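For this depiction, one protein chain was excluded, whereas all remaining protein chains were kept in their positions.
Order of writing sets the labels: A and B. Residues in every chain begin at 1.
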Amino acid sequence: MTGSPRPAPADLAAAAPAARRLPLGSILYAIAAAGIVLLAASVTVNGYLLNILMQAATYSVAVIGLTVVLGLCGQINLAQAAFFGLGAYAVALGTVDWGLSYWLCIPIGLAISVVFGAFLGASTLRLGGHYLAMVTISFQQIVTLVLINWIPVTHGPDGVPRIRRPDLFADGQSYLAFCIAVLAVVAWVVWHMPRTRLGRAMRAVRDNELAAGVAGVDVYRTKVTAFAIGAFLAGLGGALFAGGFAYVSPDQFSFAESIVFLTMALLGGVGSPVGAVIGTGLLILIPEWLRFLKEIPGLYLAIYGLAVILIVVFMPEGIWGFLGDQVKRLRPKKPAPPPAQDLVLTQGAGQSAQVLQVEGLSKHFGGLKAVDEVSFSVARGGIHALIGPNGSGKTTTLNVLSGLYSPTGGRVRLDGRDITAMPPHERAAAGLGRTFQNIRLFRSMSALDNVVIGAERPGNDSVARDRASLEARARAALAFVGLEARAGEPVSSFSYGHQRLIEIARALAGNPVLLLLDEPAAGLNSSEKHALTGLLRRMAARGLTILIIDHDMTLVSDVAAHITVLNFGRRIADGVTAEVLREPAVIEAYLGQEAAEGPAAGLKSDLAPA
Amino acid sequence: MRTTRRVFLGGAASAVVGSVASPFVSRAGHAQGAGATTRIGMVLPVTGPGADAGRFALNGAKIALEAVNKAGGVLGKPMELVTEDDQTTNPGAVLAFSKLASQPDLVAFIGSIRSTQNHAMAPDILKTGKPVAFGGTDPVLTQMGNPWMFRFRPNDSFSARVIAEYGVNTLAKKKWAIIHSTDAFGTSGAKALTEALAKAGATVALDQGYTNQSQDFTPVVLAIRQSGADVIGSYFTFENDLGIFARQLRQLGVQAPWVGSASIVNVTALKLAGPSLYNTFGVADYAEESSDAARNFGKAYRGVMKLAPDNQSSWTFDAVTVLAKAINAAGKTDPKAIREALLAIRGHEGAEGTYNFDQNGDGLHGYNVVRNDKGNIVFDKRIDFYQG
Partner (left out) sequence: MDLVLQLLFTGIGIGAVYALVALGFVLIFRATNVVNFAQGEFSMVAAFLMVVFAVDLEWPYWLSFLIAIGGMALLGALFNLGVYYPLRHRTYLPVIISTIGASIFLANTTLALYGPQPQVLSPVFETQGFLLGPVFLDSQYLLIIVVTAVLVAFQYWFFEHTLIGKKLQATSQDKEMAALLGIPVAGMIMLTFVYSAVLGGIAGILVAPVLFVSIQMGATIALKAFAATIIGGFGDVTGAIIGGLALGIIETFGAAYISVPYKDAFAFIVLVGFLILRPQGLFGERIAEKA
C-alpha cells in the first residue's frame, strides 16, 4: 500500500568501507512514500474508501508492532488490541474530557502503552510460549472489562464520541496522509531493525535463547524491549485510529481484534513490516470484498476462517515471505567483499596470572551432587582440559561457569573478578566465551550474522561498534576457521563440522578472555578432528586461554598442557597433562575401567554413566 | 500437493487484485442503476450476536417498502433498499455506513437499533449530511447537535419514566431493585430510571450492573433477595442473559413484580425464558393491541413472516414509511428539504405510536406497558409524555 521499503544495498558500504554509506534505497523509499502521502492528501476519495484506508494505515502500524515482538523476537502477544486501545483512549479522553492538545495526547498514550507493555513483559517474559499467550489474553480481557466498567473515566460502553483531530490535519484526507506518513516512517525503522544491534539481539533470542545469552545478549532485557516496542507501535496505531474515526468504544479493542491483528501479521508474513502492511490491507479488504455474500449471514466470515487455515497451511512464511523469496532470487549477487583481515586476539596484560579460579564449586540437583566442592584454576595462555567419565559433572561444571545454572555453593573468578552471581550475558561481557556440545547457532541467520553477534559482545574493545568494523571482525574470525568464502550463506546449509567451526568463530570474534569449549570433537569424523586439533593449536598460539571438555583422549592429550579430572562430581586429579594421565586414580576412574573389568565391560564404557 | 499449492496461490493472487479493484467496481455497478428508483441505505447486523435482530429489522423494512411501492412509491419512482452488514460491531457499522454514504444516489438511511453503533457512525452521518433514521434509545444521540439523526423509537428517558410511573403508581411498589447491562443501553437506561424513581419518591434498594453474555446470575438474584426490594426494574440487552436471569430469579424464589425494558417482551426472550417470564411487565415501544396502526402492522407481519411481530421490526417499518412520506412531502430528494419535512411531521400514526418530531429529532415520546399473560403479550396501557 505504501510501496515496499527496500534495504539499502550493503555492498556499497562493503566496497568502500571508508566512505559514508549512501542510503540510495532509503532515498528512493522516502521519495515513494512522500509521493503516496501527497497522493493521499490530494486525490479526493469517497468516505468509504477513506475509512478503509484510514483503518488500514492505523492498523498497519499496530501490526508492525507484532512484526517486532513476534517476527523479530519470537514472543507471542495476544493483547495487541489492548495496547491499541490504550493509545486510542489516551487521545480520546485527552482531547474530549481533559481538553489536551492532540499532540500532547499522543506521547501520553505512547507512554501508557509502553509502561504497560514493559510491565507485562517484565513480569511474564521469563515464561514462554503458551503461558505468555495466556497472560496476554488475560491482560486483554482485563483492559476490556475496565474500559467497559470504569464509566466515570472511560465513558463505559458508550465510548467516547467527537474526538478532535489536530487543526493541521482536521480534514479527513490530510489526516490520512499524516497517518500514511507515520506508517512509512515506522515501516522504514522496523525494516532496518534486523540489521541493528537490537534487532540482531532479538533475532538471536528468537533463534536460540541459551546461545544468545552466552554470546553476551541480555535475553530478558531484549525481550522486554521488544515487548515495549510492540506495545509502543500498537499505542501509536491506536492514537492515530482515534483521531481518524473520531469515536472509540471498548468493543473495538476486544480479544477478537487482537486475534485479527495476529492473523494480519501472520498472513502477510511476520518477518517484515511489508508483510504487516500486506496482511493488514488484505484482512481489511477481504471481509469488505466478500460483502456480496451477505445474503447468507455468516457465509463470508466462514470463508474468511477457511482462508486463514489455507494460508497458514500453504504459505507458512506469509504472503511477503513467499514473494520475498522470489524477489531475493532475482536480486543480483553482491560483489565479493575485500579479503578478510587477520584475526587479532588481544589479551589484557598485567592482570592476574590465573584467568579462571574456581573455588569449592558445587551444584546439587535435589539429592544429586552433580558437582561437589570442585576447585581448580586455569592459567593464562594455552589449553586446559577438564575431563572425566560420562556423568562425572563436566558439562554441569561448564554450565555453572557460563551462568546457565546457578551454583549451590562456591565461587568463580574470571580475571580476578568474582562472576559467581552474574547471569550469562554479564559473564560474556566480563570476557567469557563458550560453545555448546549440541551446536547452538542462530538458525535463521547467515554465518556472518551469527559471528557478528559474537563480535558485538559487550566488553569486546578490540573492535569499533559500526557495522563495517563488526563485519570485518566477523570475516576475520570466519577466515581464521577457514569459512570466510561462505560467510553469506545461511547456517543451515553448512555441514555439522562446519557449523561447529562457525560456533567457534562466533566466540572468537568476541575476543574472549577465556573460551570454554564443550566437547568440540563430538560428532566429527577423523579428518575434521584432525583439523580441529590444528585450529586449537593456532588459537592457543595467539595467546588465547581455552578450557576444553572432551572425551577424545587423543585430542586432549595432544593439545592440553594442563588437565583437571572429575569423577562423581569431585575433582580427583589436577596437574600437567603427562603427570595427570599417569595417576592411578585417573587410570582407574577413566582409562582403567577397561583394564579392570575386562574387554566386555570396555565396550560399554562409553554408554554406561559412571 | 504441489498442484494444490500452486492453485491456491494463484487464487490468492487474483483475490489480491480483485480486492483492490472492488471498491471501484461496485461503485460503477451502482451508478448504472441510479435514476430508476429512489434508494435508501440500511445498516443492519447480518453477522455477529445481533444478526437475529438484524433479520427482524429487515423484515419490518421490507413490509413497509412493499406498502410504499404499492401506493405509488416516492416521487413517482419505486423505492429501493440497499443494505450493508455492520457485523454487530462499531467499526463494522462505520464501514457499512460509509460504504452506503459513498453512493451519491442514496437519499436517506436507516441506522442501527444499537446506541453505540449510532455513536460510532455519528461523525460520518454529520459529514454525509443526509437524514438517518435510527432506533438506538440512548437519549444523548439526539442531543449532540447532529441535525441528521432522527429517532424512530422513544428514547430511554421515556422508558425509564414509564417504568417508574407504572411501578410506583399502578403497582404501588416503592422499594426497587434495578438490574441492567453495563453496555451503553443498560447504563443509560438505569441512570434514567434512578432519576425517574427519585422524582416519583421511590427508593432504589439495589442498582446492579452485569456484563453482557454472563453465564450465571445467581449472585445477582441473591443480592436482590437480600436487598428486600419489592419490585424489579430491568434493562437487558441480550435475550439469552434475560432468559438465564429470569429462570434463576424464579428458581431462587424471588416473586417480586418485574417491569422490564423492551427486550423482556420480544419474541426470542419469550421463547428462551418461557414460563419464567409469566406475569412480568414490559414497557414496549411496540404493542400489537395499542392502536389500529399497530394492529395493522401486526397483521401484515404475521401474514408475511408467520411470526409474532416485535419492536425490532416495527421501528424499521415506521422508519421506511415515514421517510417515504417525508420525501413525498418535500417533493424532492434534497437532504435539507427531507429534513424539514421530517421535522414537520405531526400525528403520524405508526406501528410504534404517534410520531411528532421535536427539534432534536425524537419522533416518539411515550411507551406502552404490556403484561406477559402465560406467554401471550397483553396490552395494558399507553403512557405518553408528548405535549403539543
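Just so we're on the same page, a residue touches a chain if its C-beta (ideal position, glycine included) is under 8 Å from a C-beta of that chain, and two chains touch if they have at least 3 such contacts.
Because the structure is predicted, anything quoted here is derived from the model rather than measured.
Peer 1: Touching the left-out chain: which of B:G209, B:G260, B:G282 or B:G366?
Peer 2: The single option touching the absent chain is B:G209.
Peer 1: Can you work out which residue in B:V43, B:L106, B:I163 or B:V220 touches the chain that's missing from view?
Peer 2: Touches the omitted chain: B:V220.
Peer 1: Which of A:Q55, A:T95, A:S113 or A:N208 touches the chain that is not shown?
Peer 2: Residue touching the absent chain, from the options given: A:N208.
Peer 1: Consider the whole complex, including the chain that is not shown, and state which of A:V135, A:I419, A:V491 or A:A573 touches that chain.
Peer 2: Final answer for the missing-chain contact: A:V135.
Peer 1: Footprint of the hidden chain on chain A, which residues?
Peer 2: 70, 76, 123-124, 126-131, 133-135, 137-139, 141-142, 145-146, 148-149, 208-210, 255, 259, 262-263, 266, 296-302, 304-309, 312-313, 316
Peer 1: To test your reading of the contact rule: which positions on chain B touch the chain that is missing from view?
Peer 2: Interface with the chain not displayed, on the chain B side: 47, 49-52, 54-55, 182, 208-211, 213-216, 218-220, 222-223, 226, 239-240, 243-244, 247, 251-253, 268, 271-272, 274.
Note that only the chains that are shown with their structure count from here on.
Peer 1: Taking each chain's centre as its mean C-alpha position, how far apart are chain A and chain B in Å?
Peer 2: Here the centre of chain B sits 52 Å away from the centre of chain A.
Peer 1: Enumerate the contact residues on chain A facing chain B in the complex.
Peer 2: 46-52, 55, 145, 148-149, 151, 156-159, 161-162, 172, 245-247, 249, 251-252, 282, 285-289, 291, 294, 297-298, 300-301, 310-311, 314-315, 319, 322
Peer 1: Using the touch definition from the top, list the residues of chain B that touch chain A in their complex.
Peer 2: Against chain A, chain B makes touches at 4-5, 8-9, 12, 15-16, 18-20, 22-23, 27, 46-47, 51, 54-55, 83-85, 87, 89-91, 94-95, 98-102, 115-116, 119-120, 122-124, 127-128, 138, 140, 144, 182-184, 187-188, 209, 211.
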